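Report on the structure given below.
One protein chain omitted, others in place.
Chain nomenclature is as follows: A and B, assigned in order of appearance, with residue numbering initiated at 1 for each chain independently.
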Amino acid sequence: MVEEIGTTEQGDLVINVGPQHPATHGVLHLVITLNGETVKKVEPHLGYIHRSIEKMCESLSYRQFIYATSRMDYLSSHINNHGCALAVEKALQIEVPERAQVIRVLMDELTRIASHVLWWGAMAMDIGAFTPFFHAFREREMINDIMEETCGARLTMNYMVPGGVMFDLHPNFHRRVKEFIRQFHKKLPEYDELVTGNAIFKARTRGVGVLSKEDAISYGCSGPTARASGVDCDIRKLYPYEVYGKLQFEQPLATEGDTYARYLVRMHEMRQSLSIVEQLIDNIPEGEFQAKTKAVLKPPKGEFYSRVETARGEFGVYIVSEGGTTPYRIKYRSPGFSNLSALDHAVRGQKIGDLVAIMGSFDLVIPDIDR
Amino acid sequence: MWSFAQLADTIHEGLQASLPPAWALAAEMTIVGLSAIGLFAMLGLVLVLMERKVSAFMQIRIGPNRVGPAGLLQSFADTLKLLVKEGITPDGVDKFLFNAAPLVAMIAAMLLLAPIAFARDFQIWDLNIGVLYVSAVSSLNVIAILMAGWSSNNKYSLLGAMRSGAQIVSYELSAGLSVLTIVVLAGSLQVSEIVASQADGWWIFKGHVPALMAFVIFLIAATAETNRAPFDMAEAESELTAGFHTEYSGMKFALFFLAEYINVFIVCAIGATLFLGGWMPLHIGHWEAFNHAMDWIPSSLWFFGKTFFLIFVIMWFRWTFPRLRIDQLLDLEWRYLLPIGMVNILLVTLVAILGWHF
Partner (left out) sequence: MFLKEYISDIAGAVGSLLKGMRRTGWYFLHREEAITQQYPDNRDNMGLPERFRGEVVMPHNEQNEHRCTGCTACELACPNGTIKVVTKFEVNAEGKRKKAVDRFIYHLELCTMCNLCIEACPTDAIKMAQNFEHSVYDRSRLTKILNRPESRLQEGVE
C-alpha cells in the first residue's frame, strides 16, 4: 500500500484543482492524483499570476520599486515594503529615527493580525464553516480603517519609504488602535468558541498533514508553518530589526506539526502581535518620522540582503547594486513558495478533504508564490 | 371554525354532486396534484429566503433587502433568473440520464408528500404503512444524485455522487431505527394513528430519555440524508466545487436545489409528526384552561410551526459547523449513532412493554 502512493497507474483519477477552484484562493493550479478519496500526489503548477515583479523592480529607482512589493503578498504588504526599505537603508546606511521605527513595527503587527484574522476565516471556510469568515472580516475591517486613515490605502499602502514612513500618524490613530485592542480582546474568545474548540474542527485537523521538523527544514518552510513543526525560525527573535529587540513577546512553537498545530500557532501569534501593539501604542516616541535622505538614492556597489518576518514566514530582499540609480538585480525570497513545496509531502496519503484543510493551514497567498 | 378538512369536504361533496364518480375522482386528483405543485413552489421560495436570512443574521449581515419590502421578493427574482437561463447540456454527458436526474429528484421529493398530515384530518393519502412508505421513498433521492453524478462525465460530480451514495445508505439505518422507536411506542405505522396517540402529550415528552435520544439521532440523520452541512459531502463546495451538480445550470440546477429544500421540509415534517405531535396542539396534563387556549390555534399552524422550527435548527447546524470528512462521516454513523440507536430501541421496547410512558 505504501509503495502505491506517489505513482500513477490505471484506475487513478487525475484531477485539476484550480486554477479556478473555491479552495485555492487564487489562481493556483494543483494537479492531484487520487486513488478513490486518497490523494497520491499533488503537483502545483504555477505561472497564472506571474507579473515579473523582480524584473520590473530592476528598472525602477530605489524609491520607486517598493510599491510593487505590496502586490506580492497583498495581505502583509506593509511587511514586504518594510523589508525593501530595510535593504535600501542598509545599502545607504540611513539611520531611521526611532519614531519611524516604532510606527513601522506597529503597522507590521497590525498587518500581521489582519492577515491572520483573514486566514482564520478562510481556513474555517475551507473546512466548511462559512460563518467565521464573516466574523473575521469585522475585525479585519477595523484594522483596514486604521490603515486607511493613516496610510491612505486599505491594502497596498506603500507607506514605508527609505528612511522612515511616508506620513506621520493620524491624530485618530491612538484612539482607534485602543478601540481595536478592546474589541479584539472581546472577540478572540468567540473565535475559540466557533472554531478552535469545535469537535468537528479538531477531528478534521488533528494528526492531518503532519510535517516533521526535518521535513520543514529541508523544504525551507518558514513562519508559522515551520514553527508548528518545532523549527525556531522567527526572524523577529533571531535577527531583530527595528525595535523588536526591545520588546517582550513570545515565539509560539508547537511540536506536532499537524494542521491543528499550525492553526494554534497562528492563533497564538495573533495574541502575541496584539501584546506588541499594546506595548508600543502608549510609548510612541516624539521626533521625526522620516530621516533626511537625498533626492536621488545611489547605493554603493555591492550586495545587500535584508530579511523580515511576514505573516507567512521569512521574506528576504536581495539587492545587487552597481552604483547606479536602479538596482542591477533584485531577488525576493517569498515564504509562500517554499511553504507550497512542502504541500505534496504533507498531503500524500490523506483524503481529498484534508488537502483543502492542509492548504488552508499553510496560508498560501498565490501572488506571493508566483511573483 | 374554518379548517382545511372542512374545505376538502366541501369540495369533495360539491364535485360528487355535480359529476359522475370517475370524473369527480379525476378532478379531485388534479386539484391535489396542482396544490402539491403549488405547495412545492411556495416552499421553495419561502425556504430559500429563510435560509438566506438565517445565514445572514448569523453572519452579522443583513441579507437580501433590495427586492420587495425587506427583500421578501428576492427568491422570485432568483427563480425568474434561473427560469430564463439557457438549459445547457454539455457535450460528452449521457444526455438521457443527465436530463432525467433533476426530474427524478423532484418526483422522489414529491411522492413523499402523500402521507403527511398537514392539519387535522387533512392528508393526501393516509396509507396504513405511512412511516414505512416515507423511509422507503426517501431513499430514492440517492438514485437521482447517482444518476446526475455518473451522467455528468465529470470527476468532481462522480466523487460527489459516490460520497452521497455511501452516506445516504448509512444514515438510512439510523433514521430508520429512530423512527422505529416511535412506531414501537405508538404501536402503529399509520401517520394519523401516530398523531392521534399524541393527543395527551407529544412522544418527545412522553417517551422519557429514549424518545429524546431518538429525536437527536433523527435530527442528525435527517441532516445527513438531505445532504446538508455539516454533512454536505455530495456538494462539499471547497473540495468538489459543487459536487454532483457541478455541470448543471439554469432550471435543471434549480430543480435539484428545490428538491433539496423540499426534502428538508419533508424530513422536518416527519420529525414534527413523530416526535412533536404533528398538528396536535400542546397539551399539558390537566390544565384545562391552557389546553383549551391551545386548541384555539388552528392545527395547520401547529404543524407548520413545528416543522419550521426543525428547519430552523437544521439551518442553524449548517451555518455553525465545519464539514466532516467522508471517513469521519461514516465513522460517526457506524461507531456512534448506530450502536446508540440499537441500545435505544431495546430501551424503548422495554418502556413500551412495561407501559412506563404516560
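As a working rule, a residue touches a chain if its C-beta (ideal position, glycine included) is under 8 Å from a C-beta of that chain, and two chains touch if they have at least 3 such contacts.
From a predicted model like this one, the values you see are computed outputs, not experimental measurements.
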Note = Given A:Tyr67, A:Tyr219, A:Phe249 or A:Phe315, the correct residue touching the omitted chain is A:Tyr67
Sole residue of B:Trp23, B:Phe57, B:Trp125 or B:Phe309 that reaches the chain not shown, by the stated touch rule = B:Phe57
Key: Which residue of A:Val17, A:Ala122 or A:Leu194 touches the chain not shown here   = A:Leu194
Remark   = Per the touch rule stated above, chain A touches the missing chain via residues 60, 63-65, 67-68, 131, 137-138, 141, 148-153, 156, 158, 161, 166-167, 170, 190, 193-195, 197-200, 202
Inquiry  = Under the stated touch rule, tell me which residues of chain B contact the chain that is not displayed.
reply    = 54, 56-62, 316-317, 319-321, 336
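As a working rule, only the chains that are shown with their structure count from here on.
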Message = From the mean C-alpha coordinate of chain A to that of chain B, what's the distance rounded to whole Å?
response = 45
Request  = In the complex, go through chain B and note every residue touching chain A.
outcome  = 55, 58-61, 155-156, 159, 163, 229-230, 232, 236-241, 319-328
Query = Which of the residues in chain A end up touching chain B in this complex?
reply = 13, 15, 21-23, 34, 37, 124-131, 133-135, 138, 194-195, 198, 200-201, 203-204, 351-356
